[in-house]
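In this view, the complex is presented without one of its protein chains, the others remaining in place.
And now, subunit A:
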């Protein structure tokens, strides 16, 4: 006899070997909160959206940005802001659409794909934000070097000492370093959080995909 058939014989033999929960015990269970990965992905994703929206507000509120008030009428700056909000709305919509598609009554493969798709939306949004951060920083850097009076003063002083190049170099290196550290911390955070959360799902999804070959 086949090994599995032997197991099957035993498997269906005696249903009384399992614990028997009462009506009340089951009722209590449905009142409890889920700790599924979908719930965690949802919470973390919302936090990510909140984080990036907050960051953009905070940046706008800082003193150093007051120098750029004059930029409010700058067409490039305005279009960057409009594009930023438009894209936030787009990603937010996509995220909810994908999230609502996650259903435990789908096949295992479709369920996993929908979860990964929801994740991907947030991932793309974060990638967009990082690129956006780099672009706006360089844009701000360019504006500072050309229009900010305090900095222009310093450039003049540096130029008088023949250190204009050094001044530019230090300024740019500091900005690049700041960006690298910020992006590095974020990527590390991602790697840890999603690494833990999605390890099992990714492994099982790969296993299912492997069967298709």
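Here is the rule we go by: a residue touches a chain if its C-beta (ideal position, glycine included) is under 8 Å from a C-beta of that chain, and two chains touch if they have at least 3 such contacts; residues count from 1.
Following the convention adopted for this analysis, contacts and distances are computed from a predicted model.
The listed options are "Amino acid ABC transporter permease", "Sigma-70 family RNA polymerase sigma factor", "Aldehyde dehydrogenase" or "Cell division protein FtsX", and the UniProt record of the chain not shown names that protein "Sigma-70 family RNA polymerase sigma factor". Listed residues A:110, A:135 or A:152: the one in touch with the omitted chain is A:110. Although one chain is not shown, part of subunit A still touches it, namely residues 2-4, 6-8, 10-23, 26-27, 29-30, 32-38, 40, 103-112, 115, 197, 200-201, 203-204, 207-208, 211-212.
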